[in-house]
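One protein chain omitted, others in place.
Up next is subunit A:
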Amino acid sequence: MNKDMKILIVDDFATMRRIVKNLLRDLGFNNTHEADDGLTAIPMLNTGNFDFVVTDWNMPGMTGFDLLKHIRADPELKDLPVLMVTAESKREQIVAAAQAGVNGYIVKPFTAAVLKEKIEKIFERIEK
């Protein structure tokens, strides 16, 4: 796993973006960028050459679920790994995210250890 990979954090709450950013920094990922919903994330993804997306689900403008579907439908972005970090904990939502092609799903509140484990798992599987 490349610690210099470029990561986009998408969450409408600045506090949560900061928490995720700090946790990623503690895990050695310093190349992080932020967007406050799907609509601001898409232009960044189109031009930014990102390696990984960490997104919330419930956001105004465009939800993380719609962002995930957009990424999977875009030929340029379709292989981009997406980790969902969200308070949405209904089973049907988790199943829907899995069917839409999410790479990992973390429910808030979460710990640094869970974030680390999921990121490692995602890249283990990709690099296989």
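Keep this in mind: a residue touches a chain if its C-beta (ideal position, glycine included) is under 8 Å from a C-beta of that chain, and two chains touch if they have at least 3 such contacts; residues count from 1.
We take it that contacts and distances are computed from a predicted model.
Trainee: Name the absent chain as its UniProt record does, using one of the following: "Protein phosphatase CheZ", "succinate dehydrogenase", "NADH-quinone oxidoreductase subunit E" or "ABC transporter permease".
Mentor: UniProt lists the chain left out of the view as "Protein phosphatase CheZ".
Trainee: Of A:N2, A:N22 or A:N46, which one is in contact with the hidden chain?
Mentor: Touching the chain that is not displayed is residue A:N22.
Trainee: When the complex is taken as a whole, what residues of subunit A touch the one chain not shown?
Mentor: 13-15, 18-19, 22, 57-58, 63, 65, 86-96, 98, 105-108, 110, 114
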